[in-house]
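First, the structure itself, so that you have it in front of you.
The full complex has more chains than appear here; those shown keep their coordinates.
Every chain is named by a letter (A and B) in the order it is written, and numbering of its residues begins at 1.
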Amino acid sequence: MRSPTVKLLISCPDTRGIIAAVTSFIARHQGNIVELDQHTEDSSGQFYMRIELERAGFALSDQSFSGEFSPLARTFAMQWRATWDLADGGGKRIVICVSKEGHCLSDLLYRWQSGELEASIVAVIGNHADLAPLALAAGVPFIHLPIIEGDRQRQEAAMLAKLDELSPDLVVLARYMQVLSPVAVKAYHHRLINIHHSFLPAFVGPKPYHQAFARGVKIIGATSHYVTDELDAGPIIAQSVAHVGHRDGVADMIRIGRDLERVVLAKAVRLHTCDKILVGGNKTVVFD
Amino acid sequence: MRSPTVKLLISCPDTRGIIAAVTSFIARHQGNIVELDQHTEDSSGQFYMRIELERAGFALSDQSFSGEFSPLARTFAMQWRATWDLADGGGKRIVICVSKEGHCLSDLLYRWQSGELEASIVAVIGNHADLAPLALAAGVPFIHLPIIEGDRQRQEAAMLAKLDELSPDLVVLARYMQVLSPVAVKAYHHRLINIHHSFLPAFVGPKPYHQAFARGVKIIGATSHYVTDELDAGPIIAQSVAHVGHRDGVADMIRIGRDLERVVLAKAVRLHTCDKILVGGNKTVVFD
């Protein structure tokens, strides 16, 4: 088992001496860096850094860190966040939203149950009740929030209230077939991950496998991304593809695609819960 | 070395007994089938078949085949073609059109020189002269047809005249940066292959790697396809992809993409010259 760490994520305009200043600050406070990743994007001149240091021995605490680090952060105009691994090892709190397709939910539940996920699935919300048994069999509460008489607004309000109550660190749309309103998207800015069943930006919107079949592509894919107001246009976290041929009809593409979706969504969840993603503009910097 | 064969490609509405009728016809004329591929597309009910039989021992010749086979073909409303391997092993005649980027041309020339290509490159046409040395070093005539004062129409007319003279079985646009007119497209219907440097249908049109970088995709690709009147929208033959990350700028994508383009274009050329592609609607059936 890995020992608990502190993760420090930084983004700022590039200039001389950022790494030296930050690593010296950490050394001064007896921190031991176990991993440092850094990237400067040439085109934008933006600097990104992720540092993971051992929690044991580090002289600063979750409470004292901000006060000590702020002057340095201001000098470099940093956007930053630091995450302390909890002593109980519980990790981040995840809520999963679903409709009727269960392959992604089933996959995430199994990863969680088998200890692969360094996070907790605290609830599953469904606009249909079909997947309640899957959640309940894994011991996770299932909250059924149906859309009554097409009143999606009321249902979303109920969902937002429920999420507010659950206060998740991450909301996962695991083939949730409803488009969220700008209010919901804003409330979970960069904490709301969707899986889209195509290699974006190809085949935005509904029925991408049907679109792929009609176009006659030889490769299909899946994309996990943060949700933004524009449909299927948020920052991409992970993508995967599979080769298909003329023998593969829509049903085959759906079957092959399910395996892509499960892996690509699970990867995004892992990267997010391990604080390995920095968002810059409409892109992600993934330190894995 | 493989012995010479005859390739018979058939497409028709599906019904009972097509395979039995055709294979019995071949057996009756002492043909020995070395490969048979067949596919029926469920959604359209269209039947596709490719048969490769030994030329040696087959009682029919290039001249007599059509007369004997026509009654059967009519019965099933077949579209068909048969190709006799030449005794001289020369294979199909290819003309390659280029602009300034030489990686695809260089690749195809090397494959041809080393005997991998079962076809002949008879000429290279360039609207720029930059790649003349590459062609000439390989002993292939280079025809420079520059666009003078923006008069693309006149240049295309010259190109069509030249192609007419060369009478190629296949015209390859190996990063030829001009859009052909409907007249040119029609003249080489299903004999005109382009390489596009994205996984279509994503990033149609110019500068796809710049588009990919701006979108922040984690996968880039390349697509070879038959050219139709709509830009980058013709039947796809082959696609390939590579993973990229936040460290990969546009220049890296271009570098990585070059390797995809070379392989994907060479694959399309091989499939076409070995008569392994059937086109149905806007899709390809590739028997490989």
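Just so we're on the same page, contacts are C-beta pairs under 8 Å (C-beta built on N, C-alpha and C of every residue); 3 or more make two chains touch, one makes a residue touch a chain.
Computed from a prediction, not measured in an experiment: that's the story for all the values here.
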| item | value |
| --- | --- |
| Where 2 copies are displayed, count of copies in the complete assembly | 4 |
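We take it that only the chains that are shown with their structure count from here on.
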| item | value |
| --- | --- |
| Fitting subunit A to subunit B on CA atoms, where both chains share a sequence, rotation angle to nearest 5 degrees | 180 |
| Footprint of subunit B on subunit A - complex, ascending | 39, 41-43, 48, 199-203, 213, 215-219, 221, 235-241, 245-247, 249-250, 281-286 |
